[in-house]
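Submitted below is the structure of interest, expressed as structure tokens.
In this view, the complex is presented without one of its protein chains, the others remaining in place.
The block that comes next holds subunit A.
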Amino acid sequence: MSFVKFENVSLAYAPGGANAIEDVSLDIREGEFVAVVGPSGCGKSTLMKLVSGLKPPSNGYVFVDGREVGGPLKIVGMAFQAANLLPWRSTLDNVMLPLEIVEPFRSNLKKEKAQYTADAEALLARVGLAGYGDKFPWELSGGMQQRASICRALIHQPRLLMLDEPFGALDAFTREELWCMLRDLWQEKPFTVILVTHDLREAVFLADTVYVMSKRPGRILVRKEIELPRPRPLDVTYTDTFAAYVHELRDHIGRIRES
């Protein structure tokens, strides 16, 4: 039973205009970690908008959890390249923002305040931000802001986490740290992840399945299952099997760029 299903989906932003993505079919099972890679402007972010229900497809069908998507889904958490934390809220209050909007948390917020605060603090602790809850976002480093942003995406226990190049703006070491953080969060309590990225090593290290998209209009060219055993230590990125996966994906991207 698939959790996210695309059937021949196309989307043109302007009616009758050029398609941003074209004829995309996907099948993602619950708890699967999916990475989508491709050259820039291939419509990866469009894919995210379709899954979260922010945009309806021009053609085809998008199903999430067995139902056709007809508007914003509340079972989705999102994080982007920019952390986008609200500067007037403390880190803890930023993380708890979704609880002020999504039901049933919103109605229970007053009476369960202590419990929710404890949950948010526990989540911050799990990503290595214990004790940073009352700091303001601008008092945190870029990597810490991104950790908080991922906490905000996870606080309402979404069944689907969507990440749009979340580590793109970080330095290489911080990025690897955050890979491990995300790996551990997911390993502990698997949820479905769709990770859009430019970084092939990131895709191979984290994902169960990697999709390669073509240039605009974006189509799915290759679906590659990554059969590295889990849990994956960071050292796996230096093995030959890992390099072979990355190399293979790189070849596909290279061919797209030349065409």
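One rule holds for everything that comes next: contacts are C-beta pairs under 8 Å (C-beta built on N, C-alpha and C of every residue); 3 or more make two chains touch, one makes a residue touch a chain; residues count from 1.
Convention: contacts and distances are computed from a predicted model.
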Protein name, per the UniProt record, of whichever chain is missing from view ("Acetyl-CoA acetyltransferase", "ABC transporter permease", "NADH-quinone oxidoreductase subunit I" or "phosphoenolpyruvate--glycerone phosphotransferase"): "ABC transporter permease"
Residue, one of A:N84, A:Q115, A:Q187 or A:T241, that touches the chain absent here: A:N84
Option touching the unshown chain, where A:V102, A:C180 or A:I256 are the choices: A:V102
Touching residues on subunit A - with respect to the absent chain: 49, 52-54, 71-74, 76, 78-80, 82, 84, 86-88, 97-98, 100-102, 136-142, 144-145, 152-153, 156, 162
